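Mind having a look at this structure? Questions to follow.
Only one protein chain is missing from this complex, and each of the others stays in its spot.
On to chain A.
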Amino acid sequence: MSKEIAIVTGGASGIGLAISKELMNKDIQVVAADINEDALNEAKKANELFDGKRVDVTNESDVKEFVDYVVQKYGKIDYSFQVAGASKSGLIIDQPLADWNFTINLVLNGVFLFIKYVGKQMKKQNGGKLVNISSLNGDVPSYYAGAYSSAKAAVNMLTKNAALELADYHVNVNAILPGLVDTRLTKAITDNEELDRRFKERIPAKRPATPEEIAKPAVFLASEGASYITGTTLVVDGGWEITGYPDVRM
């Protein structure tokens, strides 16, 4: 059997790196697209199943070249995980348009470009699985996250729309909505003792997720066991959504 091939955007750090490791444990070849070259090189050294290229997910020619590279070198794409993300936070009435644009561009357009080019390839193959790492904020707003929440909500809808369009070609498209995850992205929260306490207090699990606790459900959605799951979102938040948390202020 030929080796299975997975793309992971943002694969050099946090949740993306955890997904990459989970896949490599299953002997799947990972090709990561990330803007952080040093982290890519480190991951390459650690595992020979890890290949990666410097890609800015918001740059269409970068994305197109990257997908061409993967198909040329490995012949196909079985899975693609859209994970890369970051945001510029701020209250809506104070947010500079440039910060809003940065967030929408990275969170939403980065996912669109990958679905567009990988989807084209998967249509040709007549099969494939796409998993987007969205956020609980796609369902629930939170202070300072107007741009991020709006972009994630759009990612949720884009997930469903892509599932609708690609179902004819046996491509499943789903999204994971993580709550608070212990990564670089949330250090500003977890490093602040008072803030950390107030966040954890509101989460029924009383702790953030480890990146692996997000990676495993994401990989499940791409597995044979999830063959009938498409066009949906899976919340992985330690029960946070059901507490109605958005009234936590910083």
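Worth pointing out:
Operating definition for what follows: a contact is a pair of C-beta atoms (placed from the backbone, for glycine too) under 8 Å apart; a residue touches a chain by one contact, two chains touch by 3 or more; residues count from 1.
As a convention for this text, contacts and distances are computed from a predicted model.
Missing chain, UniProt protein name: "2-deoxy-D-gluconate 3-dehydrogenase", from among "Copper-containing nitrite reductase", "2-deoxy-D-gluconate 3-dehydrogenase", "RsbT antagonist protein RsbS" or "Transporter".
Chain A meets the missing chain through residues 160-161, 163-164, 167, 179, 204-205, 209-210, 213-214, 216-217, 220, 225-232, 234-239, 241-243.
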